[in-house]
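The other protein chains are all here in position, but one chain of the complex has been omitted.
Which chain is which? They are A and B, in the order written, and residues in each are numbered from 1.
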Amino acid sequence: MILKATGISKSFGGLIALKNVDFHINSGEILGLIGPNGAGKTTIFNVLTGIYHPEQGNIDFNGEDISKYRPFEICHKGIARTFQVTRAFLDMSCLENVLVGIIGNNPNLSPAEKKSEAIKYLEFVGLKNSVDTQAKNLTLVGKKRLELARALSTHPKLLLLDEVLSGLNTTEMREACDLINIILDKFGITIFWVEHVMSAIMEVSGRIIVLDHGEKIAEGLPKDIANNAEVIEAYLGESDA
Amino acid sequence: MLKSKYILGLFILAIFLSFPIYIGKYWLHVSIISLFYVMMASSWNLLAGYTGQVSFAHAAFAGIGAYVSGIIAIKLNIPPTIGLFIGAGIASLFGLGLGMLCIKMGGIYLSLTTLAFSEIIRLIITNEYELTRGTMGLEVPNLIGFYSKTIYFYIMIAVSIIFLLIIYKIIKSDLGTSFRAISNDELAANSLGINVIRVRIVAFVISSAMAGFAGALFGHYLLLITPDISSLSQMFLILAMTIIGGMGSFFGPIIGAFFLETLSEYIRIYGEYHVLIFGIVALIIARFAPSGLDGIYQEKISPKMAKS
Partner (left out) sequence: MNSLFFMYLTNGIVMGIIFALSALGVSLIVGIMNVINFAHGELYIFAGYISYILSVKLGISFYFAIPIAILTIFIIGILIEESLIKPTYGNDMYSLIITFILSIVLQNFALLVFGPFPNKPPNWISGATNMFGLFRYGNQRLVSCLAAIGIIIIVFLLIKKTWFGKTIRAVSQDRETASLMGIDTSKVNMLSFGLGCAIAGAAGVVLAPIFPVTPLAGVEISLIAFIILVIGGMGSLWGCIIGGLIIGIVQSFGAAYISSGYKDIFGFIILILVLFIRPSGLFGRKAL
């Protein structure tokens, strides 16, 4: 087990975003997180990465409670993420974007080592030809790839992916899914994944948890989740299910 | 291409270094003031342009440096050459304290708190008459013991070059990359392992130290320092120079400082209204060409020259 969250609660003003959520992530798995809009999926990511601190509960990551840490400290512990709405450093080149992750985690490398390391990750995500391109000139897919390279450059043990497939066409989705599998196999990075595209997450994830109105309503293998009555009911309330 | 730029740079420097030979005392004075503003605008740009923290206390830090160095020279007989460093040190300590106080809250809080701080420094300087002679101004000793505009001009050039080299090194270093990442997207930088608050405070301390040093150096040239050095109109000039030259660009503040200071000499005949003219120019540039004169050059002129 790489991460174990117990009794996580978080509210904004009077609005309860997460209510007593328990879950764990096994080392070396791809865990999927699904749920209708506003179920609290991104809030879980924000709590795991220290952007919000949970009001109750604790988060055990490799034997250490990280629930009070700040984002950069959590990154140093080995959790990296991508954002639902991409947050590339738009006025900087792709190379510089990835360098930020290396500077933040491996400041003692020589400049040449940093650069070759950054290029290695850009190549891995398929941005080899865009090393000096300004991030603002990338397409949406390009920005998503860049965020992935940036997250990998921090040497995470656990990678959180927030709706990486949204806005992609079928071919691009296929490529992204392959990339996710390679990240697990080649780098041995555990993946926790929020996704709206049901077919993809069902296929790629080893295990899935389902969130609705801030509560965990189901957990299990993809095929069990697909037949779970409570999950189906939660999704029926949503138009695009 | 790079080599020709290098040669052009050396050429400009050579012309500049020979100024005392053929320009009169008056324009030498204007050049010295311009160099003071190069230091102030460039160090403010390091903070505002590169890390996105718009501080209004930069002139106040210059005031702290100038008065500290001046007062210890008078009261404690400490030579101004050492006083410069003590002034810069005290300014950077104030920068550290102020930074720790308001940087965590970020953006607007920093701007408002530094603005209030700047007014307070001005008030203290004006009110502590025993120590500062208030609005009468404090007479301070000369830096080198005798008065020579030519020597002072060379000192100002040397210090400006050192400042610019330090700033250039910083913006090309990992620290500079972190600066830009934070001003692009603070949350993303934080999530990538950058200690945002620490990096911002480092930027704040470096730029306050530079302002303190520049202020002290300028004070020992003027020989009379008044609360004006830390006033908001001084702050406005620094900001206007950076905006007009180009915020977030290395050369922007240098261009802006010389442009505005020279312009100010030509429109001096219009008396107090020259600030109004500066303001309108700055407003038009900020509105229609936010990357300033340097930006206009990079976008419009440089590509055309590359083509031909």
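Brief remarks follow.
Heads up, the rule we're going with is that a residue touches a chain if its C-beta (ideal position, glycine included) is under 8 Å from a C-beta of that chain, and two chains touch if they have at least 3 such contacts.
These numbers were taken from a predicted model, which means no experiment stands behind them.
Every visible chain touched by the undisplayed chain in the complete complex is listed here: B.
Contact with the chain that does not appear here is found for just one residue of B:Thr113, B:Ser191 or B:Ser249, B:Thr113. Annotation: of B:Ile171, B:Ala240 or B:Leu293, B:Ala240 touches the absent chain (contact as defined above).
Among B:Ile82, B:Leu123 or B:Ile161, only B:Leu123 touches the chain that is left out of the view. Residues touching the missing chain, restricted to chain B, are 48, 52, 54, 56, 101-102, 104-105, 107-109, 111-113, 115-117, 119-120, 123-124, 126-127, 232-233, 236, 239-240, 243, 272-273, 275-276, 278-280, 282-283, 286-287, 290 (touch as defined at the top).
Everything below uses one rule, namely that only the chains that are shown with their structure count from here on.
Centre to centre, using the average C-alpha position, chain A and chain B are separated by 43 Å.
Against chain B, the residues of chain A that register as touching in their complex are 49, 51, 70-72, 75-76, 80-81, 83, 87-92, 96, 99-101, 103-105, 107, 114, 150-151, 154.
Residues 174, 177-178, 180-181, 184-185, 187-196 of chain B touch chain A in their complex.
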